[in-house]
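Some notes on the structure that comes next.
Entry: chain A
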Amino acid sequence: MAILEVRNIEKHFGPTRVLEDISFSLEQGQALAIIGSSGSGKTTLLRCLNFLEKPDQGIISVNGNVIFDAAEPATQRESEVRKKRLHFGMVFQSFNLFPQYTALKNVTLAKELLFQERPEFKANKKTILEEIQEEGRELLAKMGLSERANHYPSQLSGGQQQRVAIARALALHPDILCFDEPTSALDPELTGEVLKVIRSLAEQKTTMIIVTHEMAFARDVADDVIFMDEGVIVEQGPARQVIEHPREERTRQFLSRYAEN
Partner candidate 1 sequence: MKRIASLLLVLAMMLALAACGNTTNNNGGSANNGGAGNNVSDNAGGEGGDTAESDLQYVKDKGTLVVGITYFAPMDYKAEGSEEWIGFDADMAKAFAESLGVSVEFQEITWDYKVEELNSKAIDCVWNGMTLSDDVMAAMGTSTPYCTNYQTLVYAADKAADFEGLTSLEGLNIAVESGSAGEDAAEALGATTVPVQAQANALMEVSAGTSDAAVIDVLMAAEMTGEGTSYDDLVYSLNLNDTQGLESEEYGVGFRQGSDLVDAFNTFWAEKVADGTVLETATTYGLQDAVILD
Partner candidate 2 sequence: MMDFFTSSTFQTVLSALNSGFLKTLQLFFITLLGALPLGLIISFGSMSRFLPLRWVTRTFVWIIRGTPLVLQIIALFYVPGMKDWFNWPSGESGRMIAVCVAFIINYACYFSEIYRGGIQGVPKGQQEAGQVLGMTKLQIFRHITLLQMIKRIVPPMSNEVITLVKDTSLARVIALQEVIWMGESFMKGNSGIAGLVWPLFFTAVYYLIFSGVVTVLLGKLEKKMEFFQ
């Protein structure tokens, strides 16, 4: 069974249709890349999965459970949306780190708040917080940032900030990790370190959806690729096939424009 099943998603911003009849599925441990020019709806799709936008139509299921159905208001209740969000992790294009917290605190904050709500928290406060801290340090170490745990975001380079953001998203153990153009805001010489981290996550069979402009990266790291244009999925299939031997004319045009750049 697919871990993620998206069916017939549709989204309008006023009169503009940004997503139309989007359907795809994702298997556990797979990496899916979404490519397409700006304005094609890739980011909006990712935001729909994270409940940052509400689709007008369609159904989203995780592990066979319907977590969103546009026709069922009961699936959209604010109180439950909060829990459902935790199926997904999100890494933003512009990092969105919390500037007033250190790298470590950025990673651990959400988990601390989540555990505070549990009944057993009070009795074991110290142990729980220590465990969360320890896990946070490990995550930062995995990102190659052990030395930077106590730095504030403004003291880190863009690449380092994005790696902290990835650690932050991983801290809550999401089923699916989403990346929204994770390297677009970075200077070219800094994209490598971030892509390396994502690549190693793929090797560890992390389930991921990556919106990206890095075609070579998508081809090498992703299992599947979706090409979107003007709000619709034009072509989807195995990564190597879609990028090297696209079947659709529109895909070909898009890829050739990228080759020229």
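Everything below uses one rule, namely that contacts are C-beta pairs under 8 Å (C-beta built on N, C-alpha and C of every residue); 3 or more make two chains touch, one makes a residue touch a chain; residues count from 1.
Basis for inclusion: all candidates are chains of the complex that A comes from, given by their letters.
Since this is a predicted model, take the numbers as computed values, not measurements.
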In-complex contact partner of chain A, selected from candidates 1 or 2: 2
Residues of chain A defined as touching candidate 2 within the complex: 50-52, 82-83, 85-86, 88-90, 92, 94, 96-100, 109-110, 113-114, 152-154, 168-169, 172
